[in-house]
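Only one protein chain is missing from this complex, and each of the others stays in its spot.
Then we have chain A:
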Amino acid sequence: MIAESGHYALVLALALALIQSVVPLIGARLRDAALMNVARSTALAQLLFVGASFVALVMLHVNSDFSVANVYENSHSMKPLLYKITGVWGNHEGSMLLWVSILALFGGLVAAFGNNLPMSLRAHVLAVQAWIASAFYLFILVTSNPFLRIASPPIEGRDLNPVLQDIGLAVHPPMLYLGYVGFSISFSFAIAALMEGRIDAAWARWVRPWTLMAWIFLTLGIAMGSYWAYYELGWGGWWFWDPVENASLMPWLAGTALLHSALVMEKRNALKVWTILLSILTFSLSLLGTFLVRSGVITSVHAFATDPTRGVFILLILCLFIGGSLSLFAGRATSLKQGGLFAPISREGALVLNNLLLTVACAVVLFGTLYPLAMEMLADFKMSVGAPFYNLTFAPLFALLLLAVPFGPMLAWKRGDLLGVTQRLLAAGVAGLVAVAIAWGWATGGSTLAPLAIGLGVFVIGGAVTDIVERTGLVRLPFATVLHRARGLPRSAWGTAFAHAGLGVALIGIVCETTWNSEYIATMKQSEVAHIAGYDVKLDGLFQRQGPNYREMIAEFNVSRDGETLSVMTPSKRSFTTRGSSTTEAALLTRGASQLYISLGDATAEGAIAVRIYHKPLVLLIWWGPVLMAFGGVLSLSDRRLRVGAPKPARAKPRLQPAE
């Protein structure tokens, strides 16, 4: 009953999406308000039905109804409730259902809260949204249906991949999908603008919150995924330049560029065509990511199942949407009116540089991801492109970008004064140099570039602080005035500062972790002591324990420093009976921003066990950075005010402040 109702709800959603993709367009052509409004009610109804379908699948998993193939293949009646629920999207079919649910959610949000949109724009946006939805509903129903049944149901399921039985699965995929799919809105807006042949600053005003929301979720989703890989896979690595990671990084890079160019468009009515192109590219990269992960072209933790028909189907969707939107762009872009002018040295100019660097970085990642695949397919030659490639290409680009980041927000709109900004950034620059000196003196070993990179990170943070100090007039004005100005400062200005500082924080974390981490790998016997980075780690013993659907071997370590006991760490190895596989559960001890990391290898017959202990200095900064960035995004999103980029008049006094 539940299974079939959920199935039918999904089918109805498809039927509604088909109507939604045609009727509003006819309405927009005829300027018929009623026909255009069909888009709103169908989008909301679609959300209702997909939502019902998703809830149905969740209920099936919770009830362990093994007459549904998807539940049988990915669930187990002994699994804890949380993993029964998260297991819904821990498999291909369910995760695609989550994908369309989020798509419908965004469509529904536009329909419900899009009162400030012109009616025909709203109709166009929702129609484009419905095209995407129809394609993916068809994909799900035809090739990856989660509601297929088994006539004679087995008594027990095959359980979820143990690696995925973790709290991370509850957070990472929904966040990431909210990000991926959120960019579909800016895509739909771009296509709608191209179809209407009209685009202006108001357009950017309407797109901003959607893009920003998607960006926040994508940032958090990627950071969460990275942290999950860090503690779950047991190697202590947090980024592997794995094609699937790249697939999420590319939309992030393009989306970040989009965020900045949309800013220029909203405030200054410039860079319009470029912004449209970026909207298309960002969502295309999201689709490409979906294709890479879901088609089985790449095998990884994320590729739950591989099936050639799925790959072909997604490839078709990919060609249709990317090819279609780019041809539409090529045909219509020239007819769009060009906007405001600006000097090369200006806030606009800085944002163009930012866009340039981000898109080139994105292209580098795209090349690094697709080249090995192409080589394997065309020349039957297996190769992997990893960290050395990206260190040589991606890292310098990003270093350049970070160097430019503090300058951007301090330049005036239309025409800026680079020398003046440099003077004002002097303090941040000095702070950076001091950091370089300290790092140089204190560090032993490691790359000579590392202190420089730390200096760069400090410079970026210093730049963000300087920006706020300058805007509030912290040093020049009396304190009461400063407070008044700080309160009057747009929240988006604070958002910019936090997001940029987050970049610096993440950079410092990355450099410290990669340069000065220490590791200890050995086979330890009971009461043996390992010394690492000033800590003494003693193996107290090994224990067995029975979990709900696994058995685990726990090692107890006593961690002390200078003879003083700090904590007990208990890494474990879990073996899951049903899938016959095992996972390592690393133990983490956080000290400030640094972590001690222990993960277990195989036990030997004599009661000894292989142990990997890492000390990772300032590793947590890697994730605090993105959290700061997302926080900045939330601040900026909460700023309901309109954005005006007041241009600097041609003959102005040199010390005037630019405004948000």
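The criterion applied here is as follows: contacts are C-beta pairs under 8 Å (C-beta built on N, C-alpha and C of every residue); 3 or more make two chains touch, one makes a residue touch a chain; residues count from 1.
Operating definition for what follows: contacts and distances are computed from a predicted model.
Trainee: Please identify the absent chain by the protein name in its UniProt record; candidates are "Carbohydrate ABC transporter permease", "ATP-binding protein", "DNA ligase-associated DEXH box helicase" or "C-type cytochrome biogenesis protein CcmI".
Mentor: Record says "C-type cytochrome biogenesis protein CcmI".
Trainee: Out of A:Asn63, A:Thr523 or A:Asn558, which residue would touch the omitted chain in the full complex?
Mentor: A:Asn63
Trainee: Just to verify: which one of A:Ile85, A:Met119 or A:Leu474 makes contact with the chain not shown?
Mentor: Only one listed residue reaches the unshown chain, and that is A:Met119.
Trainee: Given the contact definition stated above, which residue among A:Val58, A:Ala201 or A:Ile314 touches the chain not shown here?
Mentor: A:Ala201
Trainee: Write the list of chain A residues that the hidden chain touches.
Mentor: For chain A, the residues touching the absent chain are 1-5, 7-9, 11-12, 14-16, 18-19, 23, 26-27, 30-38, 40-42, 44-45, 48-49, 60, 63-67, 77-78, 115-119, 122, 141, 145, 147-149, 151-156, 198, 200-202, 205, 269, 340, 485, 488-490, 546, 549, 577, 580, 641-649, 652, 656-660.
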